[in-house]
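Note that this complex is displayed minus one protein chain, with the remaining chains in position.
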Amino acid sequence: MTQGLRTEEFLVNMGPHHPSTHGVCRFLLTMDGEVVVKAVPYIGYLHRAIEKICENRTYAQCIPIIDRFEYCTSMSCELAFCLATEKLAGIKVPERAEYLRIIMVELNRIASHLIWFGTTSLDLGAITPFLYGFREREDILDLYEMTCGQRLTYNYIRVGGVSRDIPSDFIPKTKAFLEKFPEKVEDYVRLLNENPIWMVRNQKVGVMSAELALSYGVSGPALRASGVKFDIRRDDPYSIYDRFDFEIPTGTNGDCYDRYLVRLEEMRQSAKIVKQAIEQMPEGEIKTKVPTNFKPPKGEVYSRIENSRGEMGVYIQSAGDSKKPLRLKLRGGSFNQLQVMPEIVKGGKIADLVAVMASMDIIMPEVDR
Amino acid sequence: MELAGVFKYLYELLVSTGLPQVWIDLISLVAAAFVVFGFLAVVALFLVWWERKVSAHIQQRFGPMRTGWHGWLQTIADMVKLLQKEDITPATADRPVFFWAPVIALTAAFAAYVVMPFGKGLIVSDLNIGILFMVAITTFTIISLLMAGWGSNNKYSLLGGMRSAAQVVSYEVPMVVSILAVVLFAGSMSMVDIVESQAKIYQWYIFRLPFGPIAFIIYIISGTAETNRTPFDLPEAEQELVAGFNVEYSGMKFAMFFFAEFINLFTISAIGATLFLGGWQGPFLPSWVWFMGKSLFLVFVLMWFRWTYPRLRVDQLMEFSWKFLLPVSFANLIVAGFMKYSEYFNW
Amino acid sequence: MGLIKKLPVYLEKFPGGGIVTTSLDYVFSQSQASSLWYLLFGTACCAIELMATGASRYDFDRLGMIFRASPRQSDLIIAAGTITKKMAPRLRLLYDQMAEPRYVIAMGGCTVKGGPFYYDSYAVEKGINHIVPVDVYIPGCPPRPESLLEGCLTLQKKIKKLKIGDWS
Partner (left out) sequence: MNRDDLIKYLLENHPGKIELLDTGKVEPFFALNKEYLLEFCRSIKTDDILAMDFLCNIAAVDTGEKLEVVYSVASAKNRIRFDFKVVMPYEEAEVESVQTVWAGANWHEREIWELFGINVRNHDNLTRFLLPDDWNQGNPMRKNWDAPDFIRMPEL
């Protein structure tokens, strides 16, 4: 193409402050004109030493810190940590608390996917869907606020149950939200799915094969879009997910468009799960009594749940004689998804990098911790 | 109320002072320049506010509310604030290029209005090559964007400048070809002649089937690309290039780019209104009201595009222009030629 | 810039110049306060609340605040989220790239004093006030959009009191 014309590659430093990096990731791009020849991610700009902090906190004190590990889905993080601790200490959770947890976590998945929907469309230049996504998210945040008083970092799910019962108007309001939410999703579908610009920007962009995804440990919607039907909620069921009826959407091509479709469908499925959980929820206790400074027996456990960005794992090692964990390691889906990025953006345009980054739904605190 | 009468009266007043003809011409030209300049400044201020309001209501919010009634003073506040800002020139910048880029952007944006027929008899200079002049002068904006991209000595601005150059070169062609179809039919390049050839509503070029609507759509698409607006806002794509060519500009220089952008938006809409929607032609109301109404309607359409569509990628943008718009516009030109030839269509 | 700064000095020499300076003060400070363009700078949890504040329900645009991606064109950094030791030099760089007059809002506990990451963290900068000068502190983890709006109104009040000569 460029025979006889001397061209030179140049370096572009994208980030850590850049509108499309969703926080503070930095890419060092080697560019040939508009084409990305090589992309090297540099992380750590949000490394807050959460693991070190948690080693010096009691188990109850860890929960607020872990909230901030992945702030888009704080509820899931709490759930992952509490499940791991309960597994370690052998604590049983009351039925009602299990259902409350599921309702909260699935609503949180919807909220997180709405953030993804907004930022993705923003990254591809469509500003209005961003505001639509946040509009629906506010309704979910209202539900949380009436339950635990916080909008973003909840500290609601505790070891042994949940911190408090839901108020009396929570159920009707949730039902009202679930009633209108599918229509809103249809709005997004009408706005973007068939939009020719949206399609050319996303289809055949950032194709990730199933083998590549698995070898890099990519999980969650990104893995399912590559055609691997793997969902921890179904394949390694935790809590009470085996009682619900839901589908696991998968893609075929593993491109940005499939990842988009998979996430849209997941929002619908989550709404379905919440609906079932509300119907099945029994009355009763919401918390097993656990002493404030309880000391789990000596042991170690790795427990994982399906977060909205993939597998969220918590590894806890307990020394047995301490009220603090000896080691707590958090594993977020974005960590592996960012790692695979250089492989799949190679040879694309700089605009494709933005599209891929958006469709992977990378969120930096999960990477940096 | 026709504004042309007012200007005629003022001109006669000037003549009656008995000054030599040279002075009269000079004074009237300078006065016309000031009037157009002032008018455009008001239009640009209004458009910025309007854009924010339109976007806000599309997005189910209010937009500026606290600076004046429904925020109508917002743009003025923005401008006064930008005036107060520190004027930064990066140490590594190519200083003259960096300095002159916004000036050229603004000048090119204003110069287009020499041949714009604002109303019946309201035109600064009715050149017989009016539309050619217009197309030529609006292209100057690109030079300024390239200068800004190069002069800033920043990789993002350079990419932005390059993108805008490539984009405008490729969209200029279908745009001119679609305009040519109109010129062919009007038989003149003078803006006034073009407007006068669309006296009745069925004579508006947009209603002349089949070539009119196609030419209009091609024109609007390439016009959106020329003004660097979504879905073709690649030169300043926030998510890719931070702010594109103007990433290093601050204060008044940025305000000039900002102004030029909105004046260009109005230019594209005004040309569209003149060529396809009958310009100032229309019943009952004064001619300048019709002109403004049609232009602002087109501005609204462009804003609607901007707040609805995602952005194209740079290679897709080029493909769309060269592989789709250009062939269609040529075919359209041929159709227009046949129609002109056959008396039947020539109403 | 320098000229505008010296304007009151020249104007006061004329009779009635004081009135002009006072009304200029008013116009300038009002316009600055009502058009605070903020830099799109968010690192952690607070960035989500910042986005939510910009979205439909709370709508930053009502106050005339829109985001700019380039620091050159923005007047305000809303430091939303934890600033780590690795990020601190970048924040300073961004601040240095902004054009005067510029303002900083420290949003959230992390930027005020390290927040929940004050103890036992080896990587978090304990307060951004020793990186950049801060105008308004907003506590909370993360602050609600209402408190962010309140913080912006406080900043506006602060700016409205400024006189022409006061700029740094």
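In order of appearance the chains are A, B and C, and numbering begins at 1 in each one.
In the analysis below, contacts are C-beta pairs under 8 Å (C-beta built on N, C-alpha and C of every residue); 3 or more make two chains touch, one makes a residue touch a chain.
Source: prediction; values computed, not measured.
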Where the missing chain makes contact, among the chains that are shown: A, C
Contact residue for the chain not shown (choose from A:32, A:236 or A:285): A:236
Among A:59, A:81, A:116 or A:216, residue touching the chain not depicted: A:216
Residues of subunit C in contact with the chain not shown: 85-86, 118-120, 122-123
Positions on subunit A contacted by the hidden chain, ascending: 42-44, 47, 49, 51-52, 56-57, 87, 214-219, 223, 228, 230, 235-236, 299-302, 304, 311, 313, 315, 317, 319, 326-327, 329, 331, 335-336, 339-340, 368
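FYI, only the chains that are shown with their structure count from here on.
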Contact graph of the chains (line, ring, star, complete, other): complete
Subunit A and subunit C: spacing of chain centres that average the CA atoms, whole Å: 31
Sites on subunit C at which at least two other chains make contact: 55-56, 69
Subunit B residues counted as touching two or more neighbouring chains: 59-61, 238, 242
List of subunit B residues in touch with subunit C within their complex: 52, 56, 59-67, 71, 73-74, 76-81, 83-88, 238, 242-243, 246-251, 254
Subunit B - residues contacting subunit A, complex: 55, 58-61, 155-156, 159, 163, 230-231, 233-234, 237-242, 307-316
Touching residues (chain side subunit C, partner subunit B) in the complex: 1, 4, 27-28, 30-32, 34-35, 55-56, 59, 61-64, 66, 68-70, 72-73, 75, 97, 99-101
